[in-house]
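Before we start, here is the structure in question, set down as structure tokens.
All protein chains but one are shown in place.
Take a look at chain A:
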Amino acid sequence: MNENLFTSFSTPTLMGLPIIIMIIAFPALLYPTSNRLISNRIRTLQQYLINLILKQMMAIHSPKGRTWSLMLMSLIIFIASTNLLGLLPHTFTPTTQLSINLGLAIPLWAGAVILGFRYKFKTSVSHFLPQGTPILLIPMLIIIETISLFIQPMALAVRLTANITAGHLLMHLIGAATLALFSISTSTALITFIILLLLTMLEFAVALIQAYVFTLLVSLYLHDNT
């Protein structure tokens, strides 16, 4: 039972060939580009959405922070489309892999921190000691703030992994339970309703992407401006 449940999270290979490369690169195919001013509906809709997200995300940043716009847009579109494609049955979601999420979180967090330390050293170091702390608490508080700084990329990665994996696992479990209970028809209506509800709630995996990029954003903002 346990082996059966977790096999959907193993990295897919086709006869020894890693097809995960194609699975990760596939969402990029869903965003067509053209040189025309006005193209078809899909491109117009995507342009509108990305424009909306861009304005929402980058409004709070200084011009120096806005140089990260392309990176953050690419990040949110990648995670959003990957998570949404993973809601289809029998698909593999790359963001369930801890490897990919760590690879997402650590370089971006490190870039923000290094940027802050390079251009605003005093401000970045001053974040380790909040204002108005009693003198006796200073050593302990510096240790706590350092730990909380270094745990940021781990929290980013594990948050995304755990949320998506847990959602997918629950869908598998409840789907299997519904299938098993199908012969006993009284509970099936309730179970399928729970599946529907869970799927709707899982659609808010997109909200998780929002949370991801917002957290990253706040970190960048904090290290860049203040």
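FYI, a contact is a pair of C-beta atoms (placed from the backbone, for glycine too) under 8 Å apart; a residue touches a chain by one contact, two chains touch by 3 or more; residues count from 1.
One rule holds for everything that comes next: contacts and distances are computed from a predicted model.
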{"item": "Among \"Checkpoint protein\", \"Cytochrome c oxidase assembly factor 8\", \"UbiE/COQ5 methyltransferase\" or \"ATP synthase complex subunit 8\", UniProt-listed name of the chain not shown", "value": "\"ATP synthase complex subunit 8\""}
{"item": "Per the touch definition above, residue among A:96, A:124, A:163 or A:178 touching the missing chain", "value": "A:96"}
{"item": "Chain not shown: contacting residue from A:124, A:165 or A:178", "value": "A:165"}
{"item": "Those residues of chain A which, in the complete complex, touch the missing chain", "value": "6-7, 9-11, 13, 18, 20-21, 24-25, 27-28, 31, 33-37, 46-47, 50-51, 54, 70-71, 73-75, 77-78, 94, 96-100, 102-104, 161, 165"}
